[in-house]
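First up is the structure itself, then whatever we jot down about it.
And then chain A:
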Amino acid sequence: MNQEPLLVVEGVSKAFGGVLALSAVDLKVYPGDILGIIGPNGSGKTTLVNSITGFIQVDRGKILFKGRDITNMKPHKIADMGLTRTFQVMRPYYSLPAFKNLIVPLFSPRARRTGGWRGGGKMGSRDTVAVDILEEIGFERDSYIPYKTASALPTGYLKRLELARCLALRPEIIICDEVLSGLSMSEMASMVPLMEKLQMEGITLVMVEHRLRELFRIANKVVVLNFGCKIAEGSSDEVMESKEVKEAYFGSEEEVFSYV
Partner candidate 1 sequence: MKCKRKLVSMISVLLVLLLFPTFSALAAEPILIGSPLATAFLYGWDAEKAIKLAVEEINAAGGVKVGDEKRPFKVEVIDTRDLEPGVPVSEALLAVEKLIIEKKVPFLVGGPVRSEAALAAMPLIAKHKVVSILTTGALSPKYHEMVEQNPDKFKYLFRISGEAKWMVVGELIPCLQQIQKDFNLNRLFIMVQDVAHARNGGGILAKVMPTKGWTVLGDPVVFPTGATDFSMALLKAKKENAEVIIIWMDMPESAILLRQWHDMKVPALPFGTIIAAAEQPGFWKATDGKGEYCLANVVNAGNAPSKATPWTMKFVDAYEKKYGLEPEGYGTSSSYMAVYVLKDAIERAGSLDPDKVVDALKKTDLMGVYGRIRFNPKNNQVIPSLDPEEGAVGTVFQWQAGKRVVVFPPKIATGEILLPPWMKKKE
Partner candidate 2 sequence: MSEPAKDRRKERLDRGIKVRTDGIYAISHWTEIAYLLTPRLLFIVGLLLAPVILIPFPYWQRVLSIVCIFALLAISFDFLANYVGLVSLGGALYMGVGGYSAALLNSHFGLPPLVTVPVSTVLGGAICTVLLLPCLPLRGVYFAIVSLMFPLLAGRIIEALDVFGGTDGIMGVDGFSSGWVEQYVLICSVLAAVFILRRMVSEDVGLVFTGVKDNDQAVKASGINITTYKAFGVFISSMLGCLGGACLAHIYMWAGISQFALDFSIIPIAATVVGGGGTLIGSVIGCIILVPISEFLRDFGTLRIAVYAIILTAFIVFKSEGIMMYGTRKYEQFERWVRI
């Protein structure tokens, strides 16, 4: 991969009160990557996501997206450039049917510029486009599921809904904050091919995860955070072998296997 990196994070630091949540984290994401970010609880993963997407202001460091400086830009501007994210705590618009949840992103300037999903132009109303996207992401089109109110959907569908919300923007990068956690085995099993499919369609994915096994299967590069510092980077195998990771993250070897 000799391309220009799509997303560059340089020396980003962020402190809450006296606690250093991120200290000088570097990151490079290339087009087509699936980058995994792992780390124990409280290691600053979500803070990193929030910093990149502009939801919190960083203290130091620089974030570049497609060569443009997006450090501390407003979240909606960053999303408008094509860098979207999902939320760890899913909060869909519960009172609305699933497909209506997508109206909001479809109404955004970016979605209107890019002409909705697929093919561009005025391909029917936003409702049809929304159902198309949901089908894309695994909602059965002719079933009642896309029309069900969001509050009645199971977790698996809610996670997909989060992804669908990102897809509606036709993003270049999706940063997935724990889309796999909290899912049942079968739900996860169908989620992994979905991620791969998105990669095939040319979307770069950054996945922040707890579930190491599935992540290692799809990620082509993994970054490990601990106490706000990057302690390892590389392919999944390299990371697994890394001594720092084992010591800092997993503790002892027995625990590694019990965890994975």
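We take it that a contact is a pair of C-beta atoms (placed from the backbone, for glycine too) under 8 Å apart; a residue touches a chain by one contact, two chains touch by 3 or more; residues count from 1.
The candidates came about this way: all candidates are chains of the complex that A comes from, given by their letters.
These numbers were taken from a predicted model, which means no experiment stands behind them.
Interface remark: chain A makes contact in this complex with candidate 2 (options 1 or 2, touch as defined above).
Residue ranges on chain A touching candidate 2, taken from their complex, read 53, 55, 74-77, 79-80, 84-87, 91-96, 100, 103-111, 126, 165-166, 168-169.
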